[in-house]
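Every protein chain except one is present and positioned as in the full complex.
The letters A and B name the chains in turn, as written, and every chain counts its residues from 1.
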Amino acid sequence: MTTIRVTTEVNGDRVEFLADPRETLLDVLRDKLGLTGSKEGCGTGDCGACSVLLDGRLVSSCLVLGVEAEGRKVETIEGMAPGEELHPLQRKFLEHAALQCGFCTPGFLVASKALLERNPDPTEEEVRYWLAGNLCRCTGYDKIVRAVLDAAAEMRGAG
Amino acid sequence: MRYHTPQTFEEAARIAATGSGTTRFLAGGTDVLVQMRTGLVTPDDLIDLKHIPGAYDITQAPDGGWQIGVAVSGAALGEHPELGRAWPGVVEAMELVGSTQVQGRATLTGNLCNGSPAADSVPALVAAGAVVRVTGPDGTREVPVEEIPEGPGKTALVPGEVVSALLLPPRGAAGGDAYQRFIPRTEMDIAVVGCAVNLTLDGDVIRAARVALGAVAPTVLLVPDAAAALVGSHWDDGARARIEAAARAAARPITDKRGTAEFRTHVAGVLAGRVADIAYRRAKGEQT
Partner (left out) sequence: MAKDDVKQAYKLVGTRVLRPDGLDKVTGRARYGADFAMPGMLYGAVARSPHAHARIVSIDASKALALDGVKAVVTRADLPEGLTGEDWNLQENAMAGEVALYDGHAVAAVAATSALLAKDAARLIEVDYEVLPHVTDVDEAMKPDAPVIRPGAADHTVPDGMPPNVVKYFEFGRGDVEAGFAQADLVRERTYRTEATHQGYIEPQACVGQLGSDGKGEMWVTTQGQWYVRKMCADLLGLGVAQLRVTPSEIGGGFGGKTTVFMEPLSLALSRKAGGRPVKLVMDRAEVLRATGPTASASMDVKIGMKADGTMTAARAEFRMQGGAFPGSPVNEALECAFAPYKLAAVEHIGYDVLANRPKAAAYRAPGAPMGAFAAESLIDEMARELGLDPIELRLLNVVEEGDRSSYGPKFKRIGLREVLEATKVHPNFSVPLGPNQGRGVATGFWFNYNGDTSVSMAIAEDGTAQVAVGTPDIGGGRASIGLMVAETLGVPYEAVRINVVETGALGINEPTHGSRATFATGKAAVLATEQATREMCRRAAADWGIDPDAVEWVEGAAQPAGPNAGKFPPMSIAEIAGNMSNTGGPIAGHWEGVPRGVGASFGTHVADVEVDPETGRVTVLRYLVVQDAGRAIQPDYVEGQYQGGAVQGIGWALNEGYVYGADGRLQNAGFLDYRIPVASDLPMIDTVIVEVPNPGHPFGVRGVGETGITPPLPAIANAVAAATGVRLADLPMNPPRVLAAIRSRMDD
């Protein structure tokens, strides 16, 4: 199997890796770059646990090949709070107890961040539909939706 | 598996034509990667079309028609202000495909070429009278969208042919289109039934119509009888009953894990009526 050298940017850092063209971006992030915050819940784009931003666009990293990342920008959960301070969404998820097992949490946070960047004042319905591709089996979504709405309100206030 | 990044559609077609085993084109990848992952298909040659100039472009021709690049994602389609005003049914149909994440990658062309009878955007494209430009070893041809699907997973494209652009006609005045599907949940399901209606008015009277159904036959169906049920009417109760009956008569679904044949047939009629109503109101210039 021929591997392909790929150069890309992950969370602001330039990285290089060798990928089998069959490997997904999720495989590469987790197994080659040590970024295990993105999770595999299904491998078929149905659960959202592997959500990342690719050139600023929300995607499932299990539905992107590693080789497709060449020359592009990838943002993962690990880049959401680069310093000591959490992103408001991360803080609100903690304050609202919007996680139980926490496995889906990185995907929800990345997806919610993408939402609030496009729509700083979403309705409950807009939050629910935007996040419909992020499955959570623990919470029933109630506290997640509240956390996102509260983070949006705080971020609007700060802006 | 060999991964290719051709710079032109001609080159893509050439790679596909000379490939020795299984070939797949990669645009959004939301179907191809799932097939690879589940072991359904392991291509010998995977041809990524996203490096071809124009693949991400949406352009309007002088006559008002639209050309949509093969890598334009559902999200990008939805963000285009003029296209959404001209063909709201096509855009809303594409936006129903998968999750927000899938929207970041999935394309109209991919949805079509995957060959699923339940593809959401295909009934809307068929109703809109969309055409695809196909590049092959022998040059380029244009094919109406309804002639592309031939059965579940099968298309009329021959080896070495690749869809190089999708073309929507000019909207023109007093026209409207719409698409709805029925799914068990509110999101994330494959259509159990889909229906698209595209019509143009002359005053209050429907002058022309195209109606397409998804997931009720081995391919997306263009249903002339359902269109005929509308033409000449003011979209009254009689027209609604006629289009419901015509849609049900055209449906020849199967029973599977997503729904029974009886359910699909009934709901095809329900959706036809609901969707025609939206298309009519859009053609009248109402906000829907």
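Keep in mind that, in the parts below, a contact is a pair of C-beta atoms (placed from the backbone, for glycine too) under 8 Å apart; a residue touches a chain by one contact, two chains touch by 3 or more.
What you see is a predicted model, and the numbers here were worked out from it, not measured in a lab.
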Touch partners, limited to displayed chains, of the chain removed from view: A, B
Residue among A:Val6, A:Leu54 or A:Leu131 that touches the chain left out of view: A:Leu131
Residue in contact with the excluded chain [from B:Thr22, B:Thr38 or B:Thr288]: B:Thr38
Where the unshown chain meets chain B, residue by residue: 37-39, 182, 184-190, 192, 256-260, 262-263, 266-267, 270
In chain A, positions touching the absent partner: 1, 20, 22-23, 27, 30-31, 35-44, 46-47, 49, 76-78, 80-81, 86, 90, 93-97, 99-106, 109, 124-125, 127-129, 131-146
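The criterion applied here is as follows: only the chains that are shown with their structure count from here on.
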Chain B-facing residues of chain A, complex: 1-2, 4, 21-22, 24, 43-46, 48, 51, 54, 57-60, 62-65, 67-68, 111, 114-115, 129-134
Residues of chain B defined as touching chain A within the complex: 1-3, 26, 28-30, 33-34, 36-38, 42, 46, 48, 50, 73, 75, 98-102, 104-105, 186-188
